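Of the protein chains in this complex, all but one are displayed in their positions.
Per-chain numbering from 1; labels A and B assigned in written order.
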Amino acid sequence: MHGNGKPKTMSTNDHTASGAHYLNTDRGLWAWLTTHDHKRIGILYAIAVAIFFLLGGIFAMLVRTELAAPGETIMDQDQFNQTFTLHGVVMVFLVLIPAIPGILGNFVLPLQIGAKDVAFPRLNLASWYIFLVGAVMALCGWLIVGQVDTGWTFYTPYSSDSSNAVLWLTSAVFIAGFASIFTGLNFIVTVHKMRAPGMTWNRLPLFVWAIYATAIVQVLATPVIGITMILLFLERLLQIGIFDPALGGDPVLFQHFFWFYSHPAVYIMILPAMGIISELMGTFSRQQVSGYTFIALSSVAIAFLGFLVWGHHMFVSGQSAISSIIFSMLTFLIGIPTGIKVFNWVATMYKGSVWLQTPMLYALMFLFLFTIGGLTGIMVGVLAVDVHLHDTYFIVAHFHYVMMGGALIALIGGLHYWWPKITGRMYSERAGRIAALLVFVGFNLTFFTQFILGSRGMPRRYHDYAELLERFPEFAGLHLASTIGSFILAAGLFMILIYGLHSLVAGKPAPKNPWGAVTLEWTHATTPPGPHNFHRMPLVTRGPYDFHLADEVFGPHGGNGAAEELSTR
Amino acid sequence: MDDQSSIWLPEAASTFAEDVDGLFYFILAVSVVLFVAVIGAMCWFTYRYRRQSDADRPVPFKESKWVEASWIVVPTVLVAIVFTWGFRVYVKMGVAPPNAYEITVRAAKWSWLFEYPNGVRSNVLHVPVSRPVRLKMSSSDVIHSFFVPAFRVKMDVLPNRYTYAWFEATRQDTFQVLCTEYCGQQHSMMLSRVVVQSEDNFQAWLRESVMDESMPPAERGEIIFAQQGCPTCHSVDGSAGAGPTLQGLAGSERAFTDGTTAIADENYLRDAIIDPVAQVVQGFQPVMPGQYGATLTTEDIDALIAFIQEQ
Partner (left out) sequence: MAHHASHSARHVQAHFVSSEQQFDAAKLGMWLFLVTEVLLFSGMFVTYTVYRVWHPEVFAHASELLDWRLGGLNTLVLLASSFTVALSIHFAQRNEKEKVVVLLLLTLLCAAAFMVVKYFEYSGKFAHGVFPGAAFAPHGESHGLEYAVYDVPYAAQFFSIYFVMTGIHGFHVLVGMGLFAWLVTRAVRGHFSSAYYTPIELTGLYWHLVDIIWIFLFPLLYLI
């Protein structure tokens, strides 16, 4: 499986962080804003997404605070409805969909396949600007045209006859969609055409496979949300009567359109996260990732199956029973390729050498939380059970376990893993562990309680539950616990932000290969990488997880720099 | 907490609630087993194969075809079982027995109205115990969803077609009805109750509730006012809700968003009920449903006006 030729390019041995690299050449704001360098564009995404995540998080905290106690706590019904709408829209369209492809896909993918850049660098920069235009429109809409309170799902007819600001927000989503399409298109072409010599398909790191599968979904699904938003826009503007029943349209048709995109979109969020986990499990177990082919192809299988299950959001919408039955069956099929991944990740640790550094803590946390999220996904995919659970907090808990507990936790883990590569600095390992603990405890307290709330009957998108307490007295305590949990979670996330920023100015310079990793970005590029990534074009001679390579390139410690640091402290 | 409920599910009070619960607990159990297996292995490996020294160089192990195959086969078998079971319960929940008693449900922002075969209307759902009841549901504005946790029943209510739900209550009690499809401002206030009664009590209630034509109009108006769900938005005690209070309304001068004013006489009240968005009172949104002109009879409207004039 692996060739055993010596690495041809040993450019790594002689460089230190003080050489010329992509951060210290071409300084200045203007150089950054007009850069075509995929690494810098990755950082531009990181900054934008972090800001939007902070905003989305603030909206979430407002929602939780309102729900902490029965009755009106800090805002009225309208404000509440607007807040959870903004929370959902920001988190989905401005955070999770662009996050991993935009930040880590951009930074890592070209490095991992040995390319100097993505195929279309200018388009890459343009994507970021398009994304920003969409994002700013979405966020500033309420200043200009007023608030939207439709929920992130924009169901008609509510959305076709409530506030006019819906027009504005749907345009914003439409524009942000283009950014996603262009990013996906760019990555597909990059993976096909820009691989270094010797980088065959079965030597691609699993992160690349994952981003590739994601890109396919982005390209195939996003145009559908585009046309849906156009139709919704025209529905409001001209009353074309496609979705609005008052004009002879059909509201359920809208739901089909919406979920035809939005279900695949959840795989746009989770597939790249799974790619990160594959990298982390391999490196921190110092073990070849188990079932390489299975993991690589299951990404593609998930991407494909993801297009066939949208109707599981509509079991009680009035769609025909036959459709519901078919959709339910297909939904379960997705559990199988996902299971293959999960089992293989665990198997990777078997007989490995498991090193519990912060990135690995997040990888394990991902396994824990995502398995819960995924299994509850199967639960709500069961027809009879979903009838009871649909549109309750059980669903809210399910999707936070997969989106926050899965995708975002993986992103945070990935950021810790590549942080030394990106910034040239180490963060504080101790702070990292404390924050991880806070996040883990806070997250479970926030969202596990919501499973119970939901299966006991608490509907979602409820501003108030005071009147329910008579028959459901337990709601009060559960909601309060959830709110407390969310504050612990927020504390953990803020801690990450703070020690991350702190490390930029005061962090120790990063060793060449702190984790003893063996993908090209660690073995063949400097830390941080030079402006053109590699001094010489890498020549790939073996599979992606052969950990001997680290010893060959970096000597006996395998470049295991962080370990040296730790043992001398 | 109710003695019949568990940690996970609320009290169960319909014939198929038990089927749903059984299925729920089965999947929950399977999920817990899988979860414990996965996370147990993860924790064990983390401990057993923890890195002892930098010099650890684990030997890649050979993957077993059998293990890999079992990862595919076992989940496939499990989901096949779960699917079949879920499918059977779903069919049971979907098909009402032919002898079911039919009640019409009208949903509107943000109230429920239940109509009985003999013309009685109520915004609380009364049903007989141990008799299948079929709901024929429609909405006059946006999508709502009818949810009774205790019955494990939920169905969206659409504006352009009828949807159906059915259940057979097993116990005489009062249960919560909720709206679970987001429908705007007062989505969380769109609540009602199901009162499950013995057949005799139910029949008696049906008889009593038939509107007596000889009642004074204002009294009938009071009943209609409650039945139609007007109190969701209008108080009669001076406090403002989504709509203006009706206290002291009759005869006062009203100011509208377009700058005009009018005296609240009988004709004004009539117009305000039949075509509420034509003139929108200052300080309020045009959210009052427009269907009353069509769903209420002239007598009903007269009675409502008489009631409002007494406030």
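Just so we're on the same page, a contact is a pair of C-beta atoms (placed from the backbone, for glycine too) under 8 Å apart; a residue touches a chain by one contact, two chains touch by 3 or more.
These numbers come from a predicted model, not from an experiment.
A.B. asks: With touch as defined up top, name the shown chains that contact the chain not shown.
C.D. replies: In the entire complex, chains touched by the missing one are A.
A.B. asks: Give the residue, chosen from A:Leu231, A:Leu369 or A:Val402, that touches the chain omitted from the document.
C.D. replies: Within the whole complex, the residue contacting the unshown chain is A:Leu231.
A.B. asks: Which candidate, A:Met61, A:Ile74 or A:Leu220, sits in contact with the chain we can't see?
C.D. replies: Residue touching the absent chain, from the options given: A:Leu220.
A.B. asks: If the hidden chain were put back, which of A:Val145, A:Leu185 or A:Leu480 would touch it?
C.D. replies: A:Leu185
A.B. asks: Which is it among A:Gly241, A:Pro509 or A:Gly530 that touches the chain not included here?
C.D. replies: Of the listed residues, the one touching the omitted chain is A:Gly241.
A.B. asks: Can you list where chain A touches the absent chain?
C.D. replies: That gives, for chain A, the contact residues 115-121, 123, 181, 185-186, 188-189, 192-194, 197, 219-220, 222-224, 226-228, 230-231, 234, 237-242, 247-250, 253, 257, 532, 537.
By definition in this document, only the chains that are shown with their structure count from here on.
A.B. asks: Mind checking the centre-to-centre distance between chain A and chain B? Centres are C-alpha means, answer in whole Å.
C.D. replies: 34
A.B. asks: Where on chain A does chain B make contact in their complex?
C.D. replies: 77-78, 81, 149-151, 155, 157-158, 161-162, 245-246, 249-252, 285-288, 290-291, 294, 316-318, 321, 324-325, 328-329, 332-333, 335-336, 339-340, 342-344, 346-347, 349-356, 364, 367-368, 371-372, 375-376, 378-379, 382-385, 387-388, 390-392, 452, 455-457, 459-465, 467-468, 471-474, 547, 551, 556-558, 560, 563-564, 567
A.B. asks: Given the complex with chain A, which residues does chain B contribute to the contact?
C.D. replies: Residues in contact with chain A: 1, 5, 7-10, 19-20, 23-24, 27-28, 31, 34-35, 38-39, 41-42, 45-46, 49-52, 54-61, 63, 67-68, 71-72, 75-76, 79, 82-83, 85-87, 89-94, 141-143, 145, 147, 149, 152-156, 158-161, 163, 175-176, 178-189, 191.
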